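All protein chains but one are shown at their positions in the complex.
Letters A, B, C, D, E, F, G, H and I name the chains as they come in the text, with residue numbers starting at 1 for each one.
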Amino acid sequence: MLFLVRMDVNLPVDMPQEQAAQIKAVEKAYSQDLQRQGKWRHIWRVAGEYSNYSVFDAESNDELHEMVSGLPLFPYMDVQVTPLAKHPSDIH
Amino acid sequence: MLFLVRMDVNLPVDMPQEQAAQIKAVEKAYSQDLQRQGKWRHIWRVAGEYSNYSVFDAESNDELHEMVSGLPLFPYMDVQVTPLAKHPSDIH
Amino acid sequence: MLFLVRMDVNLPVDMPQEQAAQIKAVEKAYSQDLQRQGKWRHIWRVAGEYSNYSVFDAESNDELHEMVSGLPLFPYMDVQVTPLAKHPSDIH
Amino acid sequence: MLFLVRMDVNLPVDMPQEQAAQIKAVEKAYSQDLQRQGKWRHIWRVAGEYSNYSVFDAESNDELHEMVSGLPLFPYMDVQVTPLAKHPSDIH
Amino acid sequence: MLFLVRMDVNLPVDMPQEQAAQIKAVEKAYSQDLQRQGKWRHIWRVAGEYSNYSVFDAESNDELHEMVSGLPLFPYMDVQVTPLAKHPSDIH
Amino acid sequence: MLFLVRMDVNLPVDMPQEQAAQIKAVEKAYSQDLQRQGKWRHIWRVAGEYSNYSVFDAESNDELHEMVSGLPLFPYMDVQVTPLAKHPSDIH
Amino acid sequence: MLFLVRMDVNLPVDMPQEQAAQIKAVEKAYSQDLQRQGKWRHIWRVAGEYSNYSVFDAESNDELHEMVSGLPLFPYMDVQVTPLAKHPSDIH
Amino acid sequence: MLFLVRMDVNLPVDMPQEQAAQIKAVEKAYSQDLQRQGKWRHIWRVAGEYSNYSVFDAESNDELHEMVSGLPLFPYMDVQVTPLAKHPSDIH
Amino acid sequence: MLFLVRMDVNLPVDMPQEQAAQIKAVEKAYSQDLQRQGKWRHIWRVAGEYSNYSVFDAESNDELHEMVSGLPLFPYMDVQVTPLAKHPSDIH
Partner (left out) sequence: MLFLVRMDVNLPVDMPQEQAAQIKAVEKAYSQDLQRQGKWRHIWRVAGEYSNYSVFDAESNDELHEMVSGLPLFPYMDVQVTPLAKHPSDIH
């Protein structure tokens, strides 16, 4: 079951660079682990913004929430979730 | 080069059913042709709405515009385009 | 899996009363059938508006879309879907 | 008399973890007490966000305000209230 | 129990004058009847707009909805309801 | 001459409790003084929010501005003013 | 007492040219009459739009509403009113 | 003096094709004439929408308004104008 | 050439009173100097808000930007500029 998720990241401008770098590193590992499991199907950078559009494959709304709220950057994000359904024109 | 495109369809409620069915059939063929060419990479229904989120792979903004504005339903749509870039956490 | 759905109904002001009455009757039967199946868990009128907030219990985004887009009033509605997850403070 | 209430929580990112944990614990107890009394009928997490949708059963707007404004997290919340009425299609 | 209600009226510009005059006359009588009963406590024109802000005194959300949705102009209105509570600084 | 005024209060979450209590006490006295003079005709709490809707009776826009901008909480408020006129259906 | 008024005009695109011309002629006479009386102090076209910003000098909200709602184009306008007060830096 | 102008075109879906083609042809000639005069400096299609962003070079707000409101498609457009100034980093 | 400018001032609530008073004094002198030159034609307080609507007479967008961005309070303001043109009904 797929969900489109937009994440806008707002790091405080006065966060020490080292701390920011560390959070981002943990975030990257967390994301790539879910990608390898096939749960986080796509992640794209929104061109020109510190934001991404992602597609998650979750078994339930609960699992989706667990994945998104577990992100190290979650406290610094605005998140919007759109549940996706099969489109009748989809050839896959 | 990828673009996220949201399309919201607003067919006039008094359009004759036959006419609506015909436009949708042409639309479907048009979409599936582009999907088979690998240009229209994903198409998902927004759950609960007469809308879709799609991902196009275009060589330029011009090609993207040509594909979207060529849609039979284009005169009845609100369209929003978001250019997508490679995300540093993407494993693909 | 629960979804909060807001539906705003916009019937054309020049729709013949008989036609409006008939659509609403079919809508009511459709809704009550889903309520009896336990799929449409709650339906509340938004006080002062021709709108409702509903809670659906669906097995997937696809099933949710099927139920909502099958509504006789669907062509006259603006719909917003919010996927709901278990809240840690919920005692149920 | 039912009210749909959306609460968006915005804890300051620099609030000490211990303080945050304590507020949340008091919040949880406060919420569960009202749930047990049948006043706070439903609480759902908005999937992917630090937000909830709740349904309160209050005897008046005053009682509703008392319950919501008494929340330990109230100073950190954006709150939106929608008064709900009986829907003619409701089978309950 | 008080509710602030904003009503924005959108009559079709091609509605025959006689029909518009008749609806408005019934609307006025309906409103004044509720005012005399003490249910419709205040009605003010929004200066410069075809809109009003009103204060209703209803025993429940259901009664409020009944009064507002029974307005002859209801099909032509956008309505927004705000439930009001006692303010601690109120001297009345 | 009446004005509907909505005030949304945003006290900094780190304001010392004593300071907040003092400002609120002065605010209350200020408001009640104007209420007794008949200038501040109504004040209602927006249920579930730290906001109020008020009705002021001022002789001019200047007097209205003086009253609202003189509020001790004014620097912490978002304010919206709607000038009100006599409604043709008003029975008073 | 001054009010800033923004008017956005939306004439139906299928209104016969003669009818449109006539309404505009009456509108112009109405506006110029109020300008000569000193009631309609300024009228400016919003560059690039079928809209104007105007400044009215009215003795009350009632008089303002009477002037604006009496405009021949009023049924085709969206109107926004902002009450203006004396600014402490104003040298006039 | 430069102005950024966004134009969103909304042709009625039931406009006869011949009429639409004719308006567009006149529009094109009108635009290209102003381009040749150096008044309409840039015109770009917004990818995926029936809209354009343009840059006009006008001697005054009046001249800008004259050019934009003279467009054959003006009655079918939503227009937004942004006045542009020299940027201190501009190398031209 | 006239421009309508709305300025919303957001002084930090923790700015020392002396510093705020000094900035406002310089702002006032700056404004009154431009008013005396006939460049800043009108300045009105938005009733109930820490905002103003002003009308500037500038020879170009560049001159307008210079005047507005030179305001001592500019770093604390949200500014919106609307270019104004001659209205055909204007009698002046």
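The rule we apply is simple: a contact is a pair of C-beta atoms (placed from the backbone, for glycine too) under 8 Å apart; a residue touches a chain by one contact, two chains touch by 3 or more.
Because the structure is a prediction, the values reported are computed rather than measured.
Per the touch definition above, the residue from I:5, I:47 or I:85 contacting the chain not shown is I:5.
Within the complete assembly, residues 2, 4, 27-28, 31-32, 35-36, 42-48, 52-53, 55, 82-92 of subunit H touch the chain that is not shown. Taking the whole complex into account, subunit A touches the unshown chain at residues 11, 13-14, 45-50.
Those residues of subunit B that touch the chain absent from the view are 1-3, 60-62, 64-65, 81, 83-86.
In this text, only the chains that are shown with their structure count from here on.
The chains that touch both subunit E and subunit G are F. Each chain gets a centre from the mean of its Cα atoms; the one farthest from the centre of subunit I is C. Separating the CA-averaged centres of subunit D and subunit I is a span of 43 Å.
We define each chain's centre as the mean of its Cα atoms; on that basis subunit D and subunit F are separated by 26 Å.
Of all residues in subunit H, those touching 2 or more other chains are 3, 61-62, 64-65, 81, listed in ascending order.
Pairwise, the chains that make contact are A-B, A-C, A-D, B-C, B-H, C-D, C-E, D-E, D-F, E-F, E-G, F-G, F-I, G-H, G-I, H-I.
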